[in-house]
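In this view, the complex is presented without one of its protein chains, the others remaining in place.
Letters A, B and C mark the chains in the order given here, with residues in each chain numbered from 1 onward.
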Amino acid sequence: MITNVLKLVIPSKSSNESFARVAVASFVAQLDPTLEEINDIKTAVSEAVTNCIVHAYKESMGNIYITVQVIDNLTVKIKVRDNGCGIDNIKQAMQPLFTTGGEERAGLGFAVMESFMDKLSVKSKDGKGTVVTMQKKLSIRIS
Amino acid sequence: MITNVLKLVIPSKSSNESFARVAVASFVAQLDPTLEEINDIKTAVSEAVTNCIVHAYKESMGNIYITVQVIDNLTVKIKVRDNGCGIDNIKQAMQPLFTTGGEERAGLGFAVMESFMDKLSVKSKDGKGTVVTMQKKLSIRIS
Amino acid sequence: MPVKIDVNGELVTAYLEGEIDHHSARVMRNDIDSAIERNMPSMLILDFRDISFMDSSGIGLVMGRYKNLKKNNAELHITNTSPQIYKVMKLAGLERLAKIDKVGSK
Partner (left out) sequence: MPVKIDVNGELVTAYLEGEIDHHSARVMRNDIDSAIERNMPSMLILDFRDISFMDSSGIGLVMGRYKNLKKNNAELHITNTSPQIYKVMKLAGLERLAKIDKVGSK
């Protein structure tokens, strides 16, 4: 059962990267996650949002759509969507160290999302945009 | 000119009150406001969001729509909208100490919004919902 | 535990913790009211030192407790209010009902 939902739309300004991860983290904080869990989610969201800004919209501007669903007060499902350029070879894009972003991109965004979250799926249409869906189950807290 | 926009949708769970004001505050924090300005905005947002939960949707659940527009990197315009019960006498509702919320409501929500922000406008349709629009110009920082 | 209660004869001090909004005020209200009922203080101090935020739900909380105390002719005293909290209390005119000390004042 979906116990809480956050929808968030922001323009692809790089100064919004920090806001996006903080907003998602404070939404998830209601579930009393561990510090490591919250940091994992923050980092994964940062990667997904940065990809919209750096890759999807490159020199242009567009909206970034973030949805956070809380399932049974325990599992966090995060969607990050853009209407940008799309990814034509998703398999290649998801390979660690692969980047089209030049010198200063490490090509590790997807690797971080994959390793810090439990599930990752990427859907994309060339010229239409990309949806990244990630999921993480929090540890059960005894309180 | 609109220099940044945040759109945010959350269900009217009272545990989201805290999230909503923190999210808006961290979005506005990009503009480097004073602590007093950020606290004023946080408090006003808390009032508007609480009203959606306590009054608009009372015993039911519904969505709260929050839009924050940043104008010329200096003015913050915040809309808080619900599809709840609406207010039939807005003038009366905005009077300090007027409340339909019983014992524990002070009837000061609108008074706080009015006094802590520069502008406040309330539009409502009986049975359809309410939009509260507030605006605050930040002080110019010399840096 | 958003409220810690300290009893010293007829003086009861309630140390509030966290943020006060409509959501959190419920629990605090119950905690304070049961402390009033149990101890019948002649003075209640509400200590705000660990409250990081308060909206007008906090005014409702204070006014409700004020009315409860009035029944027994007891006094209310508010201490350690941050600038944000003091501003909300000021707007509500709470200083006409209770002595309010800002944070850091003694």
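Definition applied: a contact is a pair of C-beta atoms (placed from the backbone, for glycine too) under 8 Å apart; a residue touches a chain by one contact, two chains touch by 3 or more.
Just so you know, these numbers come straight off a predicted model, no measurement behind them.
For the omitted chain, the shown partners it touches in the full complex are A. For the options A:26, A:46 or A:67, the residue in contact with the chain missing from this view is A:46.
Checked against the full complex, the candidates A:59, A:72 or A:103 give a single residue touching the omitted chain, namely A:103. One chain of the complex is left out; on chain A, the residues touching it are 14-15, 17-18, 21, 35-36, 39-40, 42-43, 46-47, 50, 53-54, 103-106, 108-109, 111-112, 115-116.
The working rule: only the chains that are shown with their structure count from here on.
Chain centre most remote from that of chain C: A (centre = mean of CA atoms). If each chain is reduced to the centroid of its CA atoms, chain A and chain B end up 28 Å from each other.
If you average the CA atoms of chain B and of chain C, the two centres end up 25 Å from each other.
Rounded to a whole number, the gap between the C-alpha centres of chain A and chain C is 42 angstrom.
Multi-chain contact residues of chain C (touching two or more other chains) are absent.
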